[in-house]
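Excluded from the complex is one protein chain; the other protein chains are retained at their positions.
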């Protein structure tokens, strides 16, 4: 049971969270303009590193905020978490 | 009292005798005994026969590491594969010896299990000398401490020895330590509790045995600790020699434990074979308890001086530079043969001394119990000094202390525990005072001779040299594995099944590495061990299931009207976690009859359904319209205040994943609905896009699913019913047009009423706050009674919508279906620049015009109802497989209004096939059906206004 | 001396298995990954295509990854034609494999029940049964009473939180002993002169333009005419060295065994809805698999709450398991694709072939994928059975969505 540091609620048990995979995969600015290949990249291709991984988590059973953190996928150790606390406007 | 139970001594209660049965014979033991100590006290050594070779096997250890003494508990309740050394004796206990396979009870387990979360600054695992000083030191610093020990009492190894601390019996100090721990309000003591797993971020799980008659038989503790001290002790290692498996052969430390803990001696004439110092204490203690010590055989060249004089004083024969090379005896050992074996000699000499004995104590050194340390991803290295694997490198906030860290003496264990406890406290930001430690005055320990196996003059293959007694794996087996080309300890373990039994190799693991090392001619460090995995000791499935049994397995969600449905005898359908009424049988109606009646009522009169389970989300903000335009396939920004629109949602891959209605509440506010099972997923998905892709959009989402109880009134007479309880509300088709909503008063309560229909009939949905749900429902039922109002369930709702060709997401779709496939291109905006899913529609495969499309299917035989899931093929005769399939039936019912069976199906290029005859599987045969449009009833929509 | 405990022991392994040669400087083909798939691929390359100048490179000990960690279920009752074709081909090979390899694989066709717990489960199950039958795969739909006949220890009463509403039944499905399968292939390869090189980690590829001509390993460079990846959960790491992106994510998948128990469970039971699958292996231990953990990880361990949840499901379905004991838990790294189907075929690089993305379904496919992947490598083009499992399908959208039929809904 990993302890996931929610930037708002503090460290909580992993079961309170929903995993969102790789961070920073932006929705294409104009999807109609990208090639099928690039669209497939957006839909289905994600980094899968052995080691440091920047990823997204949602504190689903808590404050319902998405946030980012970096975790080592070999040790499962959290390296640091996104403390920018971006608030939806 | 038997000759093996001493008149005094031990920690048993001689005033509380307990009767128990083993292998059908009745015996007596005492409160405080284990099954093993009670058996030994009765002179019973052999517990079972071995799994593979069928050899007699006896009690070898006194704790969880026991490889042999497996028993099946029969009473109080059947439980398989317990070790006699860990079964607490109880009155009426019945057990039998097991040769390897246990037996599960056929009756349900009546016991209760649960779990408990706990937090602490410092978790100390083990309450022996190191664990107690660690706990005391941390507790004195003010830390929140949990100290857990598998044994029923704290003290660990101190309870099984004759050791003295500060001149007094060790248990005096243990009592004082426990009493001191009792005084700290922030210390939790968990005796009888085995920590069996160590996971990330110092999350440890432990099993507490609360007693067979306790309210909760076992409890799983889920402990989150800031700092952990593993004071888990060590396990004595047996020695590998020919015939090392006979009953009567015990670990030396175990014999000491039986003596001091239970007042039991294992035999009358005891030989000892050791490679280190610790077995001497057993010899001396047993001698002092009146047991004859036949000889102490030490593989080292000389006897350590303090022990030499203690033994000589007692007239104990010492045989340094020797080894036991073989044993004899039928059901129990009766003789050992000893040969000279000096340290630098490859094999023992040929001259044998025969020594008669009924017990042989062995000690091959001690393996630190590094299981949890290793689970926590701590490193290990092989210590040549100890001849064992010891911790080498700790993960953050984890440390080992005492013999678990390789400390050889009680004094060193006490000090190392105090040190670990202090460092743990300091790591928590507390100040730890140097501990005032008791002194054991331990004699210095001389290092042992690491002996992996004693070469045998009679057994050159090693067929009777057992490495793992639990699996009957011998040196010969290891030789065979190596001979087959195996070099990795993992392969050899698998080839021989070494260390895979109930004890997971607690006595055999390191030994196996050593034997492999020797046979391969490598170093033990290079060979390594196999991975230590949770659980440390076996845990019952039921204990891990805990309270999550029956209805508590997964939460049951109910609506505010639930009890009414129960009172009407409705069976329920599971939809996600919700319970939804399926249909309402009257008299002895079966489901088909009930559903035909309910459908008929809605089509010709009026029906009422509880639709409170639909997900409801309040969407507010200046950019709400723009946001909804992005997440629905159709346009929501053009919706007028007061109106409602059906909406489809696709994932970015273009596949339909939810649907519902969108009502515009005001310029900047919408109320949207989702499917019952999809509500949480949709909200999460919307938040994802809103927070991470479009944070510039000023929109807030709030779930209001349970705020509203929602009741659907459907049928040509629904208006009439509603008018009776909503007298002030304008309900005619112009004043309250289709796809609009209004606020008003229904049955005396503020309500929001929607004119939407999932059946094609005139229909209303009435929403009131949760607590008025049942009241308003009953008012509507009462008002509708003269009109024959009929409650209907999910099945009828499904039939009615299917007659109208409306899909159910998840039933008529499976994650591979686009809006176009559903024939719902009308719900996909052509005007919007973008919405989720749009880009995917132009991919090669998604743009195909011959994709599977939702169509109607009318069986040639009108009485026939096709099976949902039936496959559709082109021809009436089946060719040899694989048979090309056109698609499958997604929904199929008997229709009251059509007076026949009908179905919806996803069929390849289905819309081009309308009018064609295809064939659907029905058991082993095919039945003909005609492809039709997917709307079967009231295509013109004439009925929706009543 | 008493007789041994019946059934509690396994047949002996042969006197010779495989040797551990030093790698040569060059081979016709190199297989990266000495798991079941790598071994089977090498085997069929040798047997079907006459290629024996092959090395199977394994970074650790042979078949020590997912091959050593799976729950050994073999079945072919997949929904879509594409999957059915491949898995059924595999099952047919399994049916002759023991004889072919002359090794006791303990392949036991005791059948598999896939339980349905909701009306939608029932619809999906009937759909799958019908599709299976038309694809020539043995499949039946059983009602709860029939389920109880096949497996009397399942609680088929209606008062379960999620009652058993029926099950699909594939009688030819079953289990085998994983180590024996790997070792059977390895011994056969050794006899045919194929090099099995352990403790040899591939760290990169040698390329000339877009052509792959060899691999870099911890034991030096090895040149190869063809390089085939069969590296399961580690595929992404390898492909990354070429800048090749694969649509796979590596997740923990856990399993566990109980102690040895007298036979009580005659078949294999899988339940997608409550995330548990269970069989009783040959020696008598219950073998259970759980759902995959949600997050990416290479740690070969999962979270304990997954195990607890799995036990709750197991005891709910099989009340008699209450006092069976968890003896050992472990985790593997499974590579999961967006459509829960594998990727087997060509890559943008000439001479490089990929086989990955098997998620939870790799073991049962072992001989089938070995056969097809060998064909792909030998002919530089896919076999008809693996053609649908190309990398391109993610661009065209022609996915093979097996979330419903794969072992675990993820």
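General remarks:
Letters are used for the chains, namely A, B and C, taken in the order the chains are written, and counting of residues starts over at 1 for each.
In the analysis below, contacts are C-beta pairs under 8 Å (C-beta built on N, C-alpha and C of every residue); 3 or more make two chains touch, one makes a residue touch a chain.
Heads up, the rule we're going with is that contacts and distances are computed from a predicted model.
Between the listed names "Sarcosine oxidase subunit gamma", "Sodium-dependent bicarbonate transport family permease", "NADH-quinone oxidoreductase subunit L" or "Dihydroxyacetone kinase-like protein", the UniProt record for the complex's undisplayed chain reads "Sarcosine oxidase subunit gamma". One chain is not depicted; across the entire complex it touches A, B. Screening B:119, B:314 or B:925 against the full complex identifies B:119 as the residue touching the chain left out. When the full complex is taken into account, the listed residue touching the unshown chain is B:621, out of B:605, B:621, B:677 or B:887.
Across B:171, B:490 or B:548, the residue that sits in touch with the chain not pictured is B:548. Touch with the hidden chain on the side of subunit B covers residues 114-119, 144, 215-216, 222, 224, 547-548, 551-552, 554-560, 563, 578, 613, 618, 620-622, 698, 700, 702-709, 769-775. Subunit A meets the missing chain through residues 8-10, 12-13, 15-16, 61-65, 85, 87-89.
The criterion applied here is as follows: only the chains that are shown with their structure count from here on.
Subunit B has its Cα centroid 26 Å from the Cα centroid of subunit A. Taking the mean of the C-alpha atoms as each chain's centre, subunit B and subunit C sit 22 Å apart. The multi-chain contact residues of subunit A, meaning those touching 2 or more other chains, are 1-2, 18, 36, 39-40, 43, 75-76.
Subunit C has residues 303-304, 395-396 in contact with two or more other chains.
Contacts from subunit A toward subunit C in the complex involve residues 1-2, 14-15, 18-19, 21, 36-37, 39-41, 43-50, 53, 55, 71, 73-76. Touching subunit C in their complex are the following residues of subunit B: 49, 51-56, 77-81, 99-106, 108-109, 115, 197, 199-200, 203, 205, 220, 480-481, 483-488, 490-491, 494-495, 497, 501-502, 504, 531, 533-535, 538-542, 544-546, 548-551, 553-554, 556, 573-575, 653-654, 810-811, 814-816, 840, 843-846, 867-871, 873, 878, 880-883, 885, 888, 890, 921.
Contact residues of subunit B toward subunit A in the complex are 199-201, 203, 222, 224, 377, 652-653, 684, 687-688, 690-693, 695-700, 833-834, 838-840, 842-844.
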